[in-house]
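In this view, the complex is presented without one of its protein chains, the others remaining in place.
Moving on to subunit A:
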Amino acid sequence: MESGLSATRLGSGVNWIGVATLYRREVQRFLAVAAQTVGGPVVSTLLFLAVFGVALGRHAPAPGGVPYLVFVTPGLVMMAVLQNAYANTSSSLLVAKVQGNIVDLLLAPLGPGEFLTGMVLGGVTRGVLVGALTALAAALFVPLPLANLALCLFYAFGGSLLFALLGVLGGLWAQKMDHQAAVTNFVIAPLTLLSGTFYAVSSLSEPFRSIAYADPVFYIVDGFRHGITGHSEASPLAGILVVLVANGLLGVLCHRLLASGWRLRQ
């Protein structure tokens, strides 16, 4: 019987078709409502830029000699990247749990690594896509030098990966919309807003400066800004290490939680 063969085949090896299907599902979900998931963040970022350009642009300091609008634009782009990567995985998991169709994923022969890969790549795709469109739109109004494309890509992918993993964690934990809203408002928004997005961390007084240096998101924003403007506050090597280590630790944690069935399988 063919089904017996498929059962045997899936006993070993990776269910690549399953991973690719899950990834496509995650991408189709946000593309189906692209005005909300892609268009919205682009418009929000442009509105932020308009506010900063009109109200603050002439008076705000320019860290590293960079004009303030050039300084703040990478922060805004990275904020959109991180928030959207998080939103994709967390909302996908929570909505599936609330609607009950999470069973489609749980019944399928997907191991924790395969499940995590498909989900997280969907979040990374949304984060990077929103980031790219936001950057392109901002570049129409703000001259962005793009000092180092490789660094930009590293931090865009590394940052969206980290927040897609955080989204998996949040989506696993949350049992209702209220939980998700609490995490988004009290964890994700402060993390993305207060990590050097709008200001130079080096200009902060203690203990806020030390707190900021202990925040991994600061290194992501700072590293991405380095890729755009050529100026950074932290050492580029430290930023790369922080992104790699944070992603590694969070990836292992998510994998273990999925393998244990935490909040998914009773």
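Convention: contacts are C-beta pairs under 8 Å (C-beta built on N, C-alpha and C of every residue); 3 or more make two chains touch, one makes a residue touch a chain; residues count from 1.
Heads up, the rule we're going with is that contacts and distances are computed from a predicted model.
Peer 1: Which of the following names does UniProt give to the chain that is not shown: "Phenylacetate-coenzyme A ligase", "Anti-sigma regulatory factor (Ser/Thr protein kinase)", "Multidrug ABC transporter ATP-binding protein" or "2-oxoacid:acceptor oxidoreductase subunit alpha"?
Peer 2: Of the names offered in "Phenylacetate-coenzyme A ligase", "Anti-sigma regulatory factor (Ser/Thr protein kinase)", "Multidrug ABC transporter ATP-binding protein" or "2-oxoacid:acceptor oxidoreductase subunit alpha", the one UniProt assigns to the missing chain is "Multidrug ABC transporter ATP-binding protein".
Peer 1: Check the options A:V42, A:V77 or A:A96 and report the residue that touches the missing chain.
Peer 2: The one listed residue touching the chain not shown is A:A96.
Peer 1: One chain isn't shown here. Among A:A35, A:V54 or A:L107, which residue touches it?
Peer 2: A:L107
Peer 1: Can you list, in ascending order, the subunit A residues touching the missing chain?
Peer 2: 1-11, 15-18, 20-22, 24-25, 28-29, 32, 96, 99-101, 103-111, 261, 265-266
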